[in-house]
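Missing here is one protein chain; the remaining ones are kept as they sit in the complex.
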Amino acid sequence: MRTPFTIRVLAAMPRSGWIAMGLFAAITLVLMPALHLFVPEGHPFHVSNYVITLGGKIMCYAIVAVAMDLVWGYAGILSLGHGMFFALGGYAFGMYLMRGIGTDGSYQSHLPDFMVFLDWKELPWYWAGSDSFVLTLILVLAVPSLVAFVFGYFAFRSRIKGVYFAIITQALTFAAMLLFFRNETGFGGNNGFTDFKRILGYDITSPEMRATLFALSALALMLALLAGRYLATSKFGRVLAAIRDAESRVMFIGYNPLHYKLFIWTFSAMLCGIAGALYVPQVGIINPGEMSPANSIEIAIWVAVGGRGTLIGPIIGAGLVNGFKSFFTVAFPEYWLFFLGALFVGVTLWLPEGVVGLWKRIRARVAA
Amino acid sequence: MTDTGPTMKRLLLTLLLLLLPASNAFAALDPALVRQLAAEESDDKIAAIRQLGASASADAAKVLKAMADDELLVADEAVFIFDGEQAVDAATGAVIDPVPETYESITVNNRLRSELANALAALKLYDPDRAVRLAAATELQSNAGIGMAPILAAAMAKETDAGIQALLKQAHALANLENPDAAARLAAVELLADSASPATRGLLLPLLDEANEPDAAVREAAAQAVDAIEARLAFGEILGQIFSGLSLSSILLLAALGLAITYGVMGVINMAHGELLMIGAYATFFTQTLFRAYFPDYIDWYVLAAIPAAFLAAALVGMLLERTVIRRLYGRPLETLLATWGLSLILIQAARMLFGAQNVEVANPVWMSGGVEIMAGLVLPWNRIVIIGFTLFVLALVWVLMQKTRLGLFVRAITQNRPMAGCVGVPTGRVDTMAFGLGAGIAGLGGVALSQIANVGPDMGQGYIVDSFLVVVLGGVGQLAGAVWAALGLGVVTKFLEGWSGAVIAKIVVLVIVIVFIQKRPQGLFALKGRFVDN
Partner (left out) sequence: MSTNLTDYDTDNRGGEDGTQVVGHILQPGVDLSHKVILYLEAISVSFDGFKALNNLNLTIDAGELRCIIGPNGAGKTTMMDVITGKTRPDAGTCFFGQTLDLTRMTEPEIAHAGIGRKFQKPTIFENHTVFENLELAMKTDKRAWASLFAWLSQEGRDRITDTLKQVRLDHEADRPAGLLSHGQKQWLEIGMLLMQEPQLLLLDEPVAGMTDDETERTGELFKSLAGKHSLVVVEHDMAFIEQLGGKVTVLHEGSVLAEGDLATVQADPRVIEVYLGR
């Protein structure tokens, strides 16, 4: 008996989920870009650059949150290094953007400005092919996945988990940050990449490009959610949850947890890479600060705020926390860390199931 | 020049040796010699400079100094210096009245300038102040030409201080490398073989080449000397790396000991552990401020007062955190990780608002400044030596607490088997708080140590959590001895790696080593084995 793949994908979400996603698609793929492009500035219905960029940025974060939820919520693997995969994707795409500047940089050289500054005469070998868009897309997927795969293989093989795993991923992203801070590494050191000009020949600051990147981020987010839902509702997801709850039992009934963890871990890293690649052209900069341990651990709080193991929760969490952040860091910059710190403490103490859990509890109470 | 050089030098040498005792005897300078400073030919000037340099007279120093500063003036036959408005004869010190109408300063070219510098340095060798002599002798280690040899020999004869004597001997040997007499060169080379300075090695290297050194025996001796120096340099470098490794280890251990206790007892990683270090460091700063304001006479001992202050401050904060937050998260280690991270953010921001975002200045007391030189080029700073000692003290303290007190017994019991400990009547709740306070207090002590060698600022603790966790993991949870070995290993390995690969690569390599190590021994260096360990 064959069950077509499409039917299984359709079964991954309830009807209400599909309706919500359709609505979201209509807003982000049609309405928002249209209001940005065709309604003149100053009109009350015009969607500004700021809103489009902020929205696009938050959707990229939401993809990362989904990726994080897959490993933490479903597989019980808390990563404190997901920011690294995000940044790797960003850097991979950033290389293409840097090459896209061409001779419009301050030194009018074919080399990126920072290389001229370092007195380099030619591109390092690992920049080869960075002017090709297709190759760049492959790199965006391959680099974070490969790093995740190699690291994950060794870590999971030796059954490193829990707190051990969390701290080692933090050390990993910290080491990567130090590496990228070095000028000799060849990724612009401290300053990273910035001053991007164009993608595929189109001006990166044009409203059309902004709207396109916004819509692409939305599309990627929806696909990530769908893929996550599919994984979570498949037998794969059930095995993953079983590994989370009783790993040795899973082994004794014949599953090799290494393969399961490695797959979800690598997939998660790949999602982060995609998010990073979409993020960089929208915010116009990538630097090693993205790899700081603080950034990675913040991802965990998005997931915790929204509700672990729910996929939709982390998306909401990413939106809420980053929305607050945009507001706070402008209104009361010195209190942001207090707020964020209190959020970490408060959510873990009083909201272990996040906003989604709270919503469920309220609904249950209303129903009762 | 090349063929006349050696004869000239030999001539001068005899001349100088003849002159030396005489010029020492007379206070005033030989007017002919002073006049020779204004000679047409540079060679004549140099001869005069050298003679004056060997004279060991303060007046000569004054004249040469004036010459170097272009203030030695010449008018007809008179060589003089302005002393205020008056013109003073350079040789005799007699006032020249009236001041000559036309005069010019003696031309000093670059060759003369270096001669002047050498001569002035040589004159300093006779300075009554030991420090001045020491500085001069040190200066001559790198640039003593053959011309200096007699001067150095004379100075050696007069020098009473053994340390300076040794330096002079070395400089004398260096100068003799240019000696036309092969036997003298050989003796010099053999003497220099005892050196441990890269500069000496640099001077010996040309002698390996036949073009520079005609005598085979000298070449052979030079080769041996270079080898000996290189071996000594390498040894010194290794010694230095071991010391900085030890120093890093002690810091790592101070940071990790507290964590080892709290992680061992409660199985949770306190991500705010680094901030407890920070609190300890700020407590030190606060103590210093108090001493400056109220007990300025005892400012050198503020560090001692800071030790209990830092312990208490960090312990109180730690117990507060345990009571309010960590206690509620038992059995949920990953959530504890996040919550304590949140606490660390709050503590950092609080420190920023209380003390400002900038680093604060914590000064080493006098007795912790400077260092001891245990061999040429290897100085061990006192503050680091003191910290290594302090670490041993803290370690002993923790050992006694853990092995000899009731609290220690309870802590060890809970580390091994919490439910069982609870069953036999260990008050786990209270012990948890106490143990957390103890771990936090030890972190505070680490903060005191850190304040003496690192910047004290709100973010200072952030970098230590990963490193100290690695120590705990490597050592094996709940194993103090393991933590010590792990800290030692990590510290020394890191410093050696840094020696040849740079700090960043070293950090990455260490991380890889730890991961590989955990592959082999998941339970750490000192593993508890048995069938109860897993799950």
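In this document, chain identifiers A and B correspond to the written order of the chains, with residue numbering beginning at 1 in each.
As a working rule, a contact is a pair of C-beta atoms (placed from the backbone, for glycine too) under 8 Å apart; a residue touches a chain by one contact, two chains touch by 3 or more.
Owing to the predicted nature of the structure, the values given are computational and were not obtained by experimental measurement.
Screening A:142, A:223, A:241 or A:320 against the full complex identifies A:241 as the residue touching the chain left out. Within the complete assembly, A:231 is the residue of A:12, A:172, A:199 or A:231 that touches the hidden chain.
Within subunit A, the residues in touch with the undisplayed chain are 1-3, 5, 8, 231, 234-236, 238-239, 241-242, 245-246, 248-257, 259-260, 262-263.
To be clear about the criterion, only the chains that are shown with their structure count from here on.
On the subunit A side of its complex with subunit B, the touching residues are 72, 78, 80, 154-155, 157-160, 162-164, 166-168, 170-172, 174-175, 178-179, 181-182, 248, 293, 297, 300-301, 304, 334-335, 337-338, 340-345, 347-349, 352. Those residues of subunit B that touch subunit A in the complex are listed here as 267-269, 325, 328-329, 332-339, 341-346, 348-349, 352-353, 462, 465-466, 469-470, 473, 503-504, 507-508, 511, 514-516, 518-519, 522, 534-535.
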